[in-house]
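Before any comments, here is the structure.
What follows is an incomplete set of chains from the complex, kept in their original frame.
Chain lettering (A, B and C) follows the sequence in which the chains are written, and residue indices restart at 1 in each chain.
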Amino acid sequence: MAIALERAAGRPPAMLFHRETELPRGTDLVVLAGGFSYGDYLRCGAIAAHSPIMRAVREFAARGGHVLGVCNGFQILCEAQMLPGALLRNASLRFLSMDCHLRVERAGTPFTGRWQKGAVFRSVMAHGDGNYFADAATLDRLEGEGLVAFRYCDARGEATAEANLNGSARNIAGILSPNLRVLGLMPHPEDYVDPLMGGTDGLPLFESLVDALAAAPA
Amino acid sequence: MTTAAPQPLPAGRARQLAAEFGLTPEEYDRVLAILGRAPSLTELGVFSVMWSEHCSYKSSKVWLRELPTRAPWVIQGPGENAGVIAIGDGLAAVFKMESHNHPSFIEPYQGAATGVGGILRDVFTMGARPVANLNALRFGDPKLPLTRRILDGVVRGIGGYGNCVGVPTVGGEVNFHPAYNGNPLVNAMTVGIARADRIFTARATGVGNPVVYVGSRTGRDGIHGATMASAEFSADAEEKRPTVQIGDPFTEKLLIEACLELMATDAIVAIQDMGAAGLTSSSVEMAGKGGMGIELDLDAVPQREEGMSAYEMMLSESQERMLMILKPGREAEAEAIFRKWELDFAVIGRLTDTGRIVIRHKGVVEADIPLAPLESEAPLYRRPAAETPKPPPLDPASVPDPVGVAEALRRLVGSPDLCSRRWIWDQYDSTVGGQTVRRPGAADAAIVKIEGLRRALALTTDCTPRYCAADPEEGGKQAVAEAWRNITATGATPLAITDNMNFGNPEKPEIMGQFAGCIRGMAAACRALDFPVVSGNVSLYNETVGRAILPTPAIGGVGVIEDAARAVGLALVPGCELVLVGETRGHLGQSLWLREIAGREEGAPPPVDLAAERRNGDFVRARILAGGVRACHDVSDGGLLVAVAEMALAGDVGAALEPPPAGIPAHAFWFGEDQGRYVLAVEDGAALLAAAAAAGVPAARIGRAGAPGGALVLPGGRSISLAGLREAHEGVLPALMEGR
Amino acid sequence: MTIRARVTVMPKPGVLDPQGKAIGHALANLGFAGVGEVRAGKVIELELAETDPAKAKAVAEEMARRLLANTVIESYRVEIG
């Protein structure tokens, strides 16, 4: 993740320890990267959602700050109730480490500015608990307000049941906060930002962020 | 300090216990001679674990000495926690493979998980950040429910631990054979990267230096079962039952970060992980290597359970623990780092100049043993070895083709030993860390870039146990050669190997003969290919009810490629010509075709001509680095047609094949397992053939790649759709695992 | 003095429980007949430095609410003693 951020922004991000209580001055983006925080014991992201730094992250988001949560980061955002819903065990009950395709459902956000609505890109997923769940009312609200950012789809962009590898509700792979400044998603766009890694499909997300943050200083 | 002598066990009791702990009467007599008295319980425990096969290598050492271990790029050969080689830019690769066979049979998930945890510690102990894991697995008959249960647990355990620690699992191998029914093999390999001038070792120096314990607390995990069975030592037997070790990958992650953080300072003199026989082997080995003495105060050991005895603490195999020697006065600095990572930290002793290990607990000296004889008097056996009789070569003409080439291909790609391992690697995070350039299934060796550089490591594990069983020497050669070939097929330069020698009971001459034969073959191949052994592990007594596993010397190979972008995979590219490099005679002995199609397991395995191996491989590597090679795959299990089919499936690109040369039966040509061969997909076939002729390397055009999603077209026009092949290839393992 | 509390956390009705389903299947494969619905949950047993069972229960419930259960998907039950 740090590599992707540095590649897009031209400078390395600051790394924070979970016990810190403040964000560095001038922070314009907080990224909760993947990574089995606290061993994902109890529930993925549950313990991390209560770590000291999360209070600062919550306040930052409340002030309109940009927050990106990927994989474990998405789980943490849900557990911290910064995004609605929860991530259940994959329907197959197995860890899934493989390529997937994502369809951009909401363009024109700080995270998706470089894509057109309906664009399809390849990403990597690597998680055991990525099965997005929310009750029907919440799902309807997310859809109604255009807060579904990405859906799992096949290579042609069809959101089929087969493409929905982890069993997520309505193929949802990523969702946005109402102010569009908090994004959580399970797959790892940061794993495809270099041809050597197998492609640059994930780069637009980071370039979009650079565009958005340059336009609107924190 | 007081030096009251430890309380010896009553003589008769001691001798009886020694036998229960696995010491022979002669070995026990040596204990008496060294101590000049009967041992205390703790002392007997120390001797029994230090002189166990696992710690002392008493049956294997004399043979292991035959393996070549040097090369200009070798920084640290066998003898430390892991081997170390220079990989350029002042960096070093640190790697080792280790078995967790027995624990994985008892509790597959935890057995495999703690196997991964243990090998990770061996690598970061030396100052390296782990960057990749691999795993070499052997299971019994896939139709048995027990096999499925073990496979399922082992794969979950490997993934569960590696994924959580955040180290990508990038490769491995899997075989099935009924010989592993009651004794699966789980061999885990870790590769790490360190600065070549900052390698840490286990050599303790400096009288008075503090001995420091860090990591998890000590419980009664994995303590030698035999003792616990003797009720005398436990009032409440249920409470003190020996337990299986449980892994805690999150603590391991913290331990990695904390150790690497401390290693960035100059506070550490020596460091060693607590693996098998935890505190005993780590303290004895560290002090022994430095020619020092050591005193331990067990009251200071962080404990998870109440009322642990000295014996229990010295033998506990609790996971995620390390022992370090610090420079004087650096304790506070080190402690701050470990506390920050929420790990236990305790000074539990000092180095002395006495040359003895003295263990105190609750004010009592529980052990006082001179270290030099513990090592120098350790038993060493040259056990009788009976050579495996060489099987006669199988004449291909004596095995007619019962089903035809197309049907044989379909069956072979769907056979347990050849079917896709996707079901397994899909459960391993192979990309975490963002440096994986070639994932499992993409190339003959996994390619993992070094962060911030273009250079990459090429990693593989290989062994063909059925060859080793038929002819240990040829099998040993072949295992090393295949690892070398797999690295070569990516364009990387093979540099060194680690090995994991899995065999049956060494007290049987025929098993020792297998061991000696494999070593001989491995040594010859290592020498011919400049591919030294820098670390390894031996696992003996892999038997159930007197039946041994197939001899399985698993090889883990490491190579380097200057520019990761030049590494080639095996996926076929449309429009390329297919060229076979290497000589084909149609060797069907011990082939998978023979076993799966003709139902026979016999004959001599394919011989490995090491000179040809080297010549062919050096040629292929040079062509890859020169450009124009779009894909490359070595020919191994299943033979040429299986190799081509794997390339076609990986690229989802069809191919049309040319007729085999006259004089070789078609099935022997397409499915023979002759060694030293590669299939290359090249833009300019004629240029490659010319270069091969100039280099004196046998090469022949065998076909041309077709279109995406097409078919394999056999000579004569028979066409096999890739979709059908894929179903046969990829559907098998999931179906097996669901019990279909 | 300590009191033992047991917090049982189960998937809410309506929330998919693939693990329960898989266990049901596995039991059927092992030859167990007549297995109806199977639900799989977690149990957390705690030792609390309390003497008053009512207080212990209140504390354990707060723990469940704040950390042990995610009430979006799970319900919990606390037992004392």
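Here is the rule we use: a residue touches a chain if its C-beta (ideal position, glycine included) is under 8 Å from a C-beta of that chain, and two chains touch if they have at least 3 such contacts.
Treat the numbers as computed from the prediction; the structure is a model and nothing was measured.
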| item | value |
| --- | --- |
| Labelled copy-number formula for the complete complex in this structure file | A x1, B x1, C x2 |
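Rule of thumb we're sticking to: only the chains that are shown with their structure count from here on.
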| item | value |
| --- | --- |
| Chain A and chain C, separation of their C-alpha mean positions in angstrom | 30 |
| Residues of chain A defined as touching chain C within the complex | 42-43, 46-47, 50, 78-79, 84-86, 88-93, 131, 133-135, 167 |
| Chain A-facing residues of chain C, complex | 14-16, 18-19, 22, 42, 66-68, 70, 72-73 |
| Complex contacts: residues of chain A adjacent to chain B | 1, 3-4, 34-36, 38-41, 94-98, 124, 126, 128, 188, 190-191, 195-198 |
